[in-house]
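Of the protein chains in this complex, one is absent; all others appear in place.
So, chain A:
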Amino acid sequence: MKLFTSYNSILSVITLTGLLIIGFLFYQTLGQYINRQIEDHLYEELLEVKDFAHVKNILPSPEGFDDVIVEYKKIHRLTNSHRSFADTNFYNPKKKHNESARYLKTQLVLNGQPYEILIISSKFERQEQIKSIILVILLPVIALLLILWLVNKILIRRMWSPFRQLLTNIKAFNINQEKVFEPIQTNIEEFKELNKAVLEVSLKVKSDYKEIKLFTENASHEMMTPLAVINSKLDTLLQSNSLGKEESEILSDLYKATSKLTKLNQSLLLLVKIDNNQLQAREEINLKTLIEEKLGYFQELIQKRNLNIQSELAEFIIYANRSLVEILVNNLFSNAIRHNYDGGSIRITLTEDNLEFSNTSTQMGLDPLKIFERFYKDNASDGTGLGLAILKQVCIRKNYQLSYCYQREQHHFKIVFKHSENKN
C-alpha cells in the first residue's frame, strides 16, 4: 500500500466516525431541545385549558390553533394525575396528512368531572428546522473535508516528488555503467540528507568496484609475463633431445596447465574489458554469415565428437561490436560442443530477432539462476567457468536478453536481440 493511501484511509476512518458521532450527538441534543420546547408549549396549552374551564365553565373546542389538537375523554375517576409526554403520529385534518407529533396526556377534574386530556402538537415545523440546521452545518463540513482531502493529495504528491525522483535515479544507477548517480534538486532537509547519503554510497560503491576491476586487470596482466616465461621455458625444454616418455607426459601436462591459466587470465581480462565498456565500436554484422563461418571454424571439434548439427538460419543483421558478437557466438558454440556427448546433436536456430542454441548433454538441467555466475561449473567441466559469465556480460552490455532452460533433455540458450537496439 502506498504511504498516502495508508495515511488517507486511517484519516478517513477517523473523520467519518468522528463526523457520525458528532452528527448523532448533535441530532440528539437538538431533538431533545426541541422536545422540551414543545413540552413547554403543551404545558401552556394545558394551563389554557384549565383557565378556560375555570372561567367559562365549558371545555374549549377540541380543535385548537397552531397545529394543536385537544381531546377530552370522560373518565370515572382520576387514576393518574401526573403529566406524561410522548411522541406519536397523528392525522392533521387541516393539512390532511399524517405528521409526527408530541402529545401531553393527563387527567384533570374540570367542572367537577374527571377528564382525560390529550393535547397533541405537530412536530413537523420543528423537524423541518432541525433538518435545515443540520444541513446548514453538515454541508460546509463535508465540503471542507473534501477540500482538505484534495489539498492533502496535491500537497503530498508535490512534497514526495523529490523522493520519487530520487527513487527513479537510484533505479537507473548501474554500477557497470559510467553514468554516476544523479543527485536531485530539493529544498527539503530530509530529502537533501537522503540524497547526500545515497550519493555518497553510490560514489563509494563505484570507486570500490573500480578498484576491484583495476585489481583484476592488473593482477591478470602481471600474470601474463611469468606465464610467458613459463611457456617459453617449456618450449626450450621441449627442444632438448633427452626427453623420455615420462618427461614428455609431464611436459604435456604442464602445457595444459599453463594454457588453462592463460585462458583464465584472458577471460578475466575480457570480463573487465566488457565491464569497462571498452568494446564500443559498432558495425553491421550478418549473423548468419558469422555463424556459418564459425561452423567451419569449429568443424574439427564437431567431427571429432561426431556431433549432428541442425541449423536453421534466417538472414539477420545486427549492429554491434564485432569482437563482442564473435565472443558471443564462440562461447555458445564451444559451450554446446564442450558439454555434449559423442554422437550428440546441436540445433542452431536464427530468426528475425533471436538466436537459439540447443544441445544434448550428459548433464541434466542446470540451475538457471547460478549458471551464469562467475566460476560456476560442474566438476566434470574442464573449462574456466567464465564462458557463460562472459556471455551474460556481453548480453547485459548490449541489452540482449539471455535465457537458459532445460527441455526435452536438451539445454537451450536463447538470446533475444531487441529491435530498437539494433537500429543504430
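Annotations
Following the convention adopted for this analysis, contacts are C-beta pairs under 8 Å (C-beta built on N, C-alpha and C of every residue); 3 or more make two chains touch, one makes a residue touch a chain; residues count from 1.
Note that in this section contacts and distances are computed from a predicted model.
Chain not shown in the complex: UniProt lists it as "DNA-binding response regulator", one of "Cysteine-rich domain", "DNA-binding response regulator", "Ger(X)C family germination protein" or "ABC-type branched-subunit amino acid transport system permease subunit".
Looking at A:I130, A:L269 or A:V416, the residue that reaches the missing chain in the full complex is A:L269. The hidden chain makes contact, of the residues A:T5, A:T79 or A:T236, with A:T236. Between the chain not shown and the residues A:E249, A:E312 or A:D367, the one that touches is A:E249. Against the chain not shown here, chain A presents residues 221, 224-225, 227-236, 238-239, 243-245, 248-249, 251-252, 255-256, 258-260, 262-263, 266-267, 269, 273, 278-279, 297-298, 300-301, 303-304, 323, 326-327, 330-331, 334, 337-338, 382-384, 387.
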